[in-house]
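Only one protein chain is missing from this complex, and each of the others stays in its spot.
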Amino acid sequence: MPKINRYTDISEIDKEAKRDYIDRHSPFITVLGEAKKGETLQVNVKMGQEYTHPDDFDHFIESITLYDGDTKLATTTFLPGTFGNEKSHAEVTFTIRPMKKKLNLIAHGYCTKHGIWESTPVVVEVAE
Amino acid sequence: MPKINRYTDISEIDKEAKRDYIDRHSPFITVLGEAKKGETLQVNVKMGQEYTHPDDFDHFIESITLYDGDTKLATTTFLPGTFGNEKSHAEVTFTIRPMKKKLNLIAHGYCTKHGIWESTPVVVEVAE
Amino acid sequence: MPKINRYTDISEIDKEAKRDYIDRHSPFITVLGEAKKGETLQVNVKMGQEYTHPDDFDHFIESITLYDGDTKLATTTFLPGTFGNEKSHAEVTFTIRPMKKKLNLIAHGYCTKHGIWESTPVVVEVAE
Partner (left out) sequence: MPKINRYTDISEIDKEAKRDYIDRHSPFITVLGEAKKGETLQVNVKMGQEYTHPDDFDHFIESITLYDGDTKLATTTFLPGTFGNEKSHAEVTFTIRPMKKKLNLIAHGYCTKHGIWESTPVVVEVAE
């Protein structure tokens, strides 16, 4: 408490409304390109894959945070209206620079009505 | 994952180092004064009660966030050196204004070396 | 640009609406107690002294930042509703620990409709 909501595979969920609810609140991590030690790496985090989230003043994605394991790498804070008050995928592309052999990326998104949501972790092998 | 570390009563822990580790990383919530509906209420959050935390550049308390249940109320972000690079209690006093009969306050603190720590919850009865 | 709006003495302004506009958007710094080198110091920042600001979802005080000269000490980010959607003074009390002989405190507040507002600076003499 606060509850950390976790993504569950929506293909196994029958109800459309629940699939929508889970998908649009879940952060999805995409690593762009190959991770090489000491080189910059772009990491995209997008809220929702198949379903979009409101950008209403009283109901919006307020922040996305990227972690490597327990270590916070960066947080982006949004203000309502970033997406023109239309349903969309809140999204940010962070730039990091891995110095370890392996990253364990995980993201949190915060919805002002439905709390904290955690992505599935993405393990990144870093080439020497 | 990231792990949410939770405060456990340190009086039941034998090892001094472990009592220190848990206490100095845990946020403690103190409600100042009586909560009345529609009136401002001061809520102090302090990291550590008996033990202090470093304020080193590479090891400091980076943020304190206050929640009411699953709802984020406010976050304070610190920069290293706020406490003069000396061991201290990172601390902030938020002002909120309860409109409900009951608050379920809980705080998260983030240490740049030891991750997320969660306070014990504080239930606040709000007078009409 | 973005414009940094600065507080001007409202006693010299004739129009009530303009006094209200300036006052409710300006951060006011109050140092609580005496500043002693190496000891914690509470610094209160309050938006508006005589006039209150809305806490509407599409019009609220989103953040208060405290600087010592050019150095950022801490930022508090609010979410709309912290003040129950009623007009109020957004407010936070930071804890700092001065290590220098003199502080030059200044605060920025950000209103989601009317931008960045800067307080008058407060010079703090720090006792040895």
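Worth pointing out:
Order as written gives the chain letters A, B and C; numbering starts at 1 within each chain.
Keep in mind that, in the parts below, contacts are C-beta pairs under 8 Å (C-beta built on N, C-alpha and C of every residue); 3 or more make two chains touch, one makes a residue touch a chain.
What you are looking at is a predicted structure, and each value in this text was computed from that prediction instead of being measured.
Here the chain not displayed is in touch, across the complete complex, with A, B, C.
The chain that is not drawn here is touched, among residues A:T8, A:T30 or A:T95, by A:T95. What chain A contributes to its contact with the hidden chain is residues 38, 40, 42, 55, 71-79, 82-86, 88-99.
On the side of chain B, the interface with the absent chain consists of residues 56-58, 62, 77, 79-81, 112, using the contact rule stated above.
Listed here are the chain C residues that touch the chain not shown: 1-4, 62, 67, 69-72, 104, 106, 110, 112, 114-116, 118, 121.
One rule holds in what follows: only the chains that are shown with their structure count from here on.
Listed for chain B are residues 71-72, each touching two or more other chains.
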